[in-house]
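One protein chain is absent from this view; the other protein chains keep their places.
We call the chains A, B and C, going by the order they appear; numbering starts again at 1 in every chain.
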Amino acid sequence: MDIGGKMQLIAGRIFGAVFLLISFLIIYIYMTKAVKGSVPKIRKMAGLEAIPESIGRAAETGRPVHYTPGTAGFSGATAGFAAQTFAGLSVLTYVSRLTAKYKVPLYVTLAYGEHIPLVESILRESYTFEGRPEAVATETKVLYFPIATSNAPYASGVLGLFERVKPASNIMIGPFYFEALAIAEQGFIEGAMQIAGTAMTYQIPFFVVACDYTLIGEEIFAAGAVVSQDKPLLGSIAGQDIIKIITILMLLGGFILQNLGIDFLSILKF
Amino acid sequence: MAISTDPSVWVAALLTIMAYTIIYKDNPLYKLAEHILVGLSAGYLFIQTWKMIYNSSLLPLFNGSGLLFGGITLVLGVLLFTKFSKKYFWLSNISIAVLVGTATGLTVRGYLFAQLIEQVKASIKVVTALQPLDIFNSVLSLIMVVCTLAYFLFTFEQKGALGWIAKFGRYTMMAAFGAAYGGTVMTRLTIFIQRMQYLLFTWLGLA
Amino acid sequence: MSTLEKVEKIDRRIVYLVLIIVVAAVLLRPIGLPIPISSSTKKYYDAINSLPPGSVVALGVDFDAGALPELGPMLEATLKQLFASDKKFVIFSLWGGGPAVSTIYLNKLKGLIESSGKKYGEDYVLLPYIAGGETAAAALAKDFKNTVKNDYYGTPVDQIPLLKNLNTAKDFALLITITAGTPGVEEYLRQWVSPFGIKFIVGALGVSAPNYMPYYTSGQIYGMIQGLRGAAEYELLVGSPSIAVSSMDALSAGHIVTIVFILLGNAVFLLRKYSRKEVKS
Partner (left out) sequence: MSSTFLNKELPIILIFVTGVIMIVSYFVSAPEIYLDPLAGNLSQAASLIAAYATILGIVTLAIIHVNHIIKRTKGQWYYSIIVLALALLMIVVGFIGELGTHPYFIWLYQYPLIALDTTIYSLLAFYIVSAAFRAFKVRSVEALILVVSGIFVMLMNAPVGAAIWSGFPVIGNWVMTVPNTSGFRGFIIGAAIGAIAIGLRVLLGKEKGVLGRS
């Protein structure tokens, strides 16, 4: 399709271009609306609702909470998973405020050195927010089990910690590899209340069976956005909902039209 | 078949046993095995990556076949190393920006077609001429895809009709994650079986 | 602690021991169970055979040492099928380990290559690793010879006969990737299959196969080898049963052990739940 001069729209990709432009527009509108004040309300997520309950249990039993924001670094091979790590760090802010309030010991285990400064600043902010900055030194502990190439050292480090401190609550939100299975299993054996969430599809099955609550895939981004009240992110989530509804209508409408003899598919291939 | 006399096989077998000591508990032998792997992997990757940089960026610059391209990529590459300086670390963001911008553009346009439009097209089938079982499977698949997608709606409470739709979507995903679990068992067992074959047959020659 | 609780909290090392003993026993005393061939493996095999003579195949060796046990047999059988056929092929890699793995298998098949009369540079070429994942896949698809300036042995691309008229993904008749994850199937779908419509077949880990089924049923992936089981089927199709076929009985034994442990674990769990309920009521 000619659009002036030698410039042409490439055939077969025009529907895609229109769909992409509409999607960008919708997301942009909802992001700006959210920043201007009309912040969308995110639905209840069982995993997120259960966090206060699990920290309450830790307070009752006097046993600590264990938290990990996942095992992916910001650079190198695992660079593509930064968004999941940030969701995990946002939920850590929420969790550390609760442990500060209820005076529950909190262990945070990390696999990448670059996460340490971020986590330490989150803990300082949370405990200061709850008016107990001095408690960071006594009630929280950041443990670093560096990943060499395989995640086995991190897994065995966390397993050793579980056997020593017997956590009452184990919360794992972020990107994970095979060590997720070993930690979730040990947490289950120790009788901890476990809440996990990741977008790494290979690890979700293990979380679902071994944990009490599991946030699946994009739910961890929604959870991170809710606890951090990150306005552009909340707006973008609302915008994505609209696109998902459009896609659902395309699926259902397309199926019906195609079977009524109207060639809906040719529109998609346009 | 007798025990292997090939020194290479002995090196591999002994390193295998060293690494397996972690089954009992974490210990210095395992740590040694792990760090040998780190060293070899880092050195190996350095060579393969340097080979690409030398062939595609430096050589064209030196032999003049790609002055502009070689020059620009060399500058952008070297800028990354400013990360170590307190004053000029922000210069590295210029190179990262080019990498992130290009990768983001490629990913967005790619996801749009390969992961969105193609998948929507795959769910839209003409079922009128199919066998009854195929009609059932096609309609059921469409419903499952729609329910799974509906589960990921975040600005609508999962109550009433949407509650049921989302629950059915989550159950569909459970079947999918079950299949993924089944696949994981095969892959993990395979790696272990291959190590056993190496020790029993290649090293000890028992077969 | 009641016996049931003791069984449930059994030391994991005992579970490990059971697995080691069962797998070793079956390896030493194979049973020889039949291996039915699935349609996805057959379509992988047919995709190569059905190409017209002299067509050029792009073979992406996209895995490293850790995935060798499952993907090595697939690569070996694919090389055997390609060397026995009248097709030409270019090996490249989005993973650092690719060139070393390819070299190991090319060395292993040296005898077969000589007897097949295939010449390096005319019938097959080995190219170096290209970093970047998504950007590397896109760069190769769009402008092959400007992304890779030399072959793995240092010869400039314009001096290699096989590469003379290969410039973009369109010049290849088939794209194969044998991959352990990212970068792999999804990057090729986004940068080769959708833009250029090239026929695409995949050698996948067992753990990844379920994730790729949506692309197989949609036709984006034409044929797929699913894990070691698929590799064994493919070895039979290629007519050279070797390591994958010889591992099948041990794989069956390992699966049975896992299933028994799941059922046993749940039986103990349910028994304890009911015994605790009677105590309460």
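Everything that follows uses one rule, which is that a contact is a pair of C-beta atoms (placed from the backbone, for glycine too) under 8 Å apart; a residue touches a chain by one contact, two chains touch by 3 or more.
Only a predicted model underlies this, so the values are computations on that prediction, with no experimental measurement involved.
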{"item": "Shown chains that the omitted chain touches within the full complex", "value": "A, B, C"}
{"item": "Among A:Thr61, A:Thr93, A:Thr128 or A:Thr201, residue touching the chain not depicted", "value": "A:Thr201"}
{"item": "Chain B, residues in touch with the chain not shown (by the definition above)", "value": "8-9, 11-13, 15-16, 19-20, 22-23, 31-54, 56-57, 69, 72-73, 76-78, 80-81, 83, 89-90, 92-109, 111-112, 115-116, 119-120, 122-123, 137, 140-142, 144-149, 151-152, 169-186, 188-189, 191-192, 194-195, 198"}
{"item": "Residues of chain A (touch criterion as defined above) contacting the omitted chain", "value": "3, 5-10, 13-14, 16-17, 20, 23-24, 27-28, 31, 74-76, 82-83, 85-86, 113, 149-150, 152, 155, 178, 181-182, 184-185, 188-189, 199, 201, 205-206, 208-210, 217-218, 221, 232-233, 236-237, 239-240, 243-244, 247"}
{"item": "Missing-chain contacts mapped onto chain C", "value": "8-10, 12, 15-16, 18-19, 33-36, 38, 64-69, 97, 99-100, 103-104, 107, 128, 130-133, 135-136, 138-139, 142-143, 146-147, 152-154, 195, 206, 209-211, 213-214, 217, 226-227, 229, 232, 248-249, 251-259, 261-262, 264-266, 269"}
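In this text, only the chains that are shown with their structure count from here on.
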{"item": "Chain pair, A-B or B-C, that carries the greater number of C-beta contacts", "value": "B-C"}
{"item": "Central chain (by mean CA position)", "value": "B"}
{"item": "Centre-to-centre distance between chain B and chain A (centres being mean Cα positions), rounded to whole Å", "value": "19"}
{"item": "CA centroid of chain B to CA centroid of chain C, Å", "value": "13"}
{"item": "Contacts with two or more other chains, residues of chain B listed in rising order", "value": "109, 113, 121, 180, 184"}
{"item": "Per-residue multi-chain contacts in chain A, two or more chains", "value": "201-202"}
{"item": "Sites on chain C touched by chain B in the complex", "value": "13, 16, 19-20, 23-24, 27-28, 66, 68-70, 96-97, 99-100, 128-135, 138, 147-150, 186-187, 189-191, 193-195, 205-211, 213-215, 217-220, 226-229, 243, 246-247, 250-251, 254-255, 258"}
{"item": "Complex contact set, residues of chain C against chain A", "value": "9, 182, 207-208, 211"}
{"item": "Complex interface listing, chain A residues touching chain B", "value": "13, 15-16, 19-20, 40-44, 148-150, 152-153, 156, 160, 201-202, 204-206, 208, 216-219, 222, 237-238, 240-241, 244-245, 247-248, 250-252, 254-255, 258-259, 264-265, 268-269"}
